[in-house]
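Have a look at the structure below before the remarks.
One chain of protein is taken out of this complex; the other chains stay put.
Each chain carries a letter (A, B and C) given by its place in the written order, and its residues are counted from 1.
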Amino acid sequence: MLKNIRDYMIEWGDCDPAGIVYYPRYFEMFDHSTTLLISAASGVTKYELLKKYNFAGYPMVDTRAKFMMPTRFGDTVAIESVFTKVGTSSFDVHHKISKDGKLCLEGFETRVWVGRDPNDASKIKATPLPDDLAARFRGE
Amino acid sequence: MLKNIRDYMIEWGDCDPAGIVYYPRYFEMFDHSTTLLISAASGVTKYELLKKYNFAGYPMVDTRAKFMMPTRFGDTVAIESVFTKVGTSSFDVHHKISKDGKLCLEGFETRVWVGRDPNDASKIKATPLPDDLAARFRGE
Amino acid sequence: MLKNIRDYMIEWGDCDPAGIVYYPRYFEMFDHSTTLLISAASGVTKYELLKKYNFAGYPMVDTRAKFMMPTRFGDTVAIESVFTKVGTSSFDVHHKISKDGKLCLEGFETRVWVGRDPNDASKIKATPLPDDLAARFRGE
Partner (left out) sequence: MLKNIRDYMIEWGDCDPAGIVYYPRYFEMFDHSTTLLISAASGVTKYELLKKYNFAGYPMVDTRAKFMMPTRFGDTVAIESVFTKVGTSSFDVHHKISKDGKLCLEGFETRVWVGRDPNDASKIKATPLPDDLAARFRGE
């Protein structure tokens, strides 16, 4: 399965009055990491991907996060993301955020690949993942 | 000129490690207040407005904010917004945020009314404000 | 168990290029709703609560969200939050966001009540929930 690791420096603006990351910000980090993972698979940015394939995005269906250790502004963390399941029109990603080799939190997500509903362009519906992309998600 | 006032309770997540509002959040408050001002003028939400009139939005051209007093989570502030200039295809709004009657900060903005460029749908260009809306912006 | 319901109007700035709420923003709504729930129990704002009781906050330990239906700017949603478990030093909250009576997403969270570590003020550790607050969380 395809994996991506990036370093991220926690910003002042990511943190709350307790001086640690305001937890919704971790989901922003996860979301961007999933985008980077898909860019690594496709070779293009999300903007180009949306034009190349006729689809409408990969919205979240189910996500969970478990928090072990806080992180704060100035910390440089490693965000590791890996596909854990690639289905017909959905996929799972597992994220781990660590500092100095210690796991601080982990995130789990299931997303669905969607296109515009042919009967109502204002709606979206699940659509099969392109075969070439799915193969790259699986690391083939 | 049309005016709008709303109360807003500062959230924990609006604040930074200094315990006061992280200033980019004030621009989020201003942006929503301008949307509410335009909704008050048009009688519809921004979503409906974008469908009703053939336009692409009212992006920011120039904005400024001056900060006198910090506010923090749990504070209820009053956000007062008023049109200060309504031009052919642009308008100015002045925002004031106060707590217990004391001015904490003020914001100034110039926005432009834009439509899709007829020669390139991926681009936007200034387009005249609809007359009926402009008149309501001016409080007529 | 104590329950809180509030209406919230989805803002332009809550939404992403797909025109629907950028999902980390839902966690901001959940976080503020938990704060409001605790304020309803305590009768004071979070700022006053942190001064009244000698504690350091109620950080997240585990959270999950399931998404059924998107919401978009201009939508007014109902956010319903209820304590589902009140332990010695932790508690669970269940959030539901609905539009026109239809469930759009739900969130689950486990938080821990923490104080400053007496051996190292830069660290936090679980501390018992004050009895009076715990009783109000349970709706007693």
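Criterion: contacts are C-beta pairs under 8 Å (C-beta built on N, C-alpha and C of every residue); 3 or more make two chains touch, one makes a residue touch a chain.
All of these numbers come straight from a predicted model, not from anything done at the bench.
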item	value
Where the missing chain makes contact, among the chains that are shown	A, B, C
Chain not shown: contacting residue from A:Lys46, A:Lys99 or A:Arg138	A:Lys46
Sole contact to the chain not displayed, among A:Glu28, A:Asp62 or A:Asp92	A:Glu28
Contacts of chain C with the absent chain, listed as residue ranges	12-13, 15-19, 22, 24, 72-73
Contacts of chain A with the absent chain, listed as residue ranges	11-13, 28, 31-32, 35, 45-48, 72-75
Positions on chain B where the hidden chain makes contact	18, 20, 22-25, 27-28, 31, 56-57, 59-67, 70, 124
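Keep this in mind: only the chains that are shown with their structure count from here on.
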item	value
Degree value of the rotation bringing chain B onto chain C, based on Cα positions, nearest 5	180
Chain-chain pair with the highest tally of contacting C-beta pairs	A-C
Centre-to-centre distance between chain B and chain A (centres being mean Cα positions), rounded to whole Å	32
Centre-of-Cα separation between chain C and chain B, whole angstrom	28
For chain A paired with chain C, centre-to-centre distance based on mean C-alpha positions, whole Å	23
For chain B, residues that touch 2 or more chains besides their own	12-13, 72-73
